[in-house]
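Missing here: one protein chain of the complex. Every other protein chain is in place.
== chain A ==
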Amino acid sequence: MSETDKPVLLRMRDIHIDGRTEEGWQPIIKGVDLTLHKGEVLGLIGESGAGKSTLGLAAMGYTRDGCRITGGSIEFDGIDLVKATERTRRSLRGRRIAYVAQSAAASFNPAHRLIDQYVEGPVVHRVMSRQEAERDAVELYRRMRLPNPEEIGFRYPHQVSGGQLQRAMTAMAMSCRPDLIVFDEPTTALDVTTQIEVLAAIRDIVAQFDTAAIYITHDLAVVAQMADRIKVLLRGEEVEEADTRTMLSSPREEYTRSLWAVRSHVSPAKPRPAPDAVPVVSVRAVTAGYGRMDVLHNVNFDIHRRRTVAVVGESGSGKSTTARVITGLLPPRQGQILFDGQPLPPDYRQRTREQLRQIQMIYQMADTALNPKLRLRDLIGRPARMYLGLKGKALEERVRELLRLIELEPNEFIDRLPSELSGGQKQRVGIARALAAEPRFVICDEVTSALDQLVAEGILKLLDRLQGELDLSYMFITHDLATVRAIADDVVVMQNGRVVEQGPKDDMFRPPHDPYTELLLSSVPEMDPDWLTRLLAEREKGKAGAAADA
């Protein structure tokens, strides 16, 4: 099914875009060409900072504050968007070119109902009357497989789940039946199980209306399902472009191959602990919650010395609450936490400094977890001073040692502020801060999910190495099963606050599974471009089979 014989819809030539920084204007996009035919889906992939979103927004003739188009032409259906007046561009946006943002939760206006935000486009652009638009919304909500399509539009954004919001946003983008939709990482913020539904709904609706799309993502497996062609970007320049199957089977460039190979890191299997070994941390029959609601129900698992236990599950399954119970931030209603076989006081305020020192945490958002006003010297030095009483020269030496440990050159980094670091470097500092207390047990809460795959792999390797060198045990909270494959020794699967399955990793990835584990495992996108189609067909068949059995 060649798309190239269809007429060209969008042609961007030699696009240059600059962004304002403290050192003046710096190029973000350095001369990229992009051609899109009617009804075609182009995947844009690359790491963060590659300029994917900037290029995608430029296709709408839009630049964010602090960015400007300095060269090139953007021709949409014969209209030059660079030269066009703002009024012309505005008349195209929403009506002929629409946008679906990464976080629907942030991109829907919290003050208005979904339906009011839906009809706004068609009514303001005079495509439909309000009544027509409302009827049409119900139809599109149904096609996006939203529950209660008649009623859901009358809810406010906070009353609708993330996956549903993302579908409602795609429906909103479709409201004027645009010729082109720019999807900017529409499923990145979703759980794997939710992601599938959204991907399937997006793919169907784009095909039904023969809409062209630019699909921006950093997830190769996702783009393989969605795109006809793939373009790889690196630091504002095109690396290569080819149709999806060619690109997946025989990438030309070294960089593309490295992207493809990224999830290859697998930590070597360790011997299983002796049956009589005392676990470093035991979660014993813990029931806990907020207010009157229980979030955790009778949770039990052990973490042995030098092992990594991955706790997986969707958001809301109780992973982070478990971490809060272990650290003492949330005293449980029932059950207890054992450390080296000894019960810990439930509330961190009753724990001794020594007990506190043993358990440290690394957070998902290194951006917000580091005090922006402190230099690395103090960020890393503070726990070393507080827990170990280091001062003066000894403290300085310790900070330098920790920086070397996380592979940052001390002389260069010790006096930097967090704002002077990249995302991956910030996360490394988060690790160093946890290690400064010389703990024996570290909780890693989604530490790689905000990072690009290449950077994330570096972090995983580092954690793996440190485990061996410093005799650490990890509890690794994640919703990403690829991460589990890479680093875990044991796996705990949680759903609705209960442990549904647990055991060594190898057993986990081998059938038979608990049905929920099966759902999680099968929902992880694979590189095969036919994966989504096949999976949906299988699930359909499974449902039909179940119905026939009944």
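As a working rule, a residue touches a chain if its C-beta (ideal position, glycine included) is under 8 Å from a C-beta of that chain, and two chains touch if they have at least 3 such contacts; residues count from 1.
In the analysis below, contacts and distances are computed from a predicted model.
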Looking at UniProt, which of "Protein FdrA", "Nitrate reductase gamma subunit", "Peptide/nickel transport system permease protein" or "Transporter" names the chain that isn't shown? "Peptide/nickel transport system permease protein"
Can you tell me which of A:Ser48, A:Ser73 or A:Ser91 touches the chain that was removed from the display? A:Ser91
Among the options A:Thr21, A:Ser129, A:Gln159 or A:Ser422, which residue touches the chain absent from this view? A:Gln159
Out of A:Arg20, A:Arg64 or A:Arg272, only one touches the absent chain, namely A:Arg64
Hidden partner chain, residues of chain A it touches: 57, 60, 62, 64-65, 89-95, 98-99, 101, 103, 106-112, 120-121, 124-125, 155-156, 158-159, 172
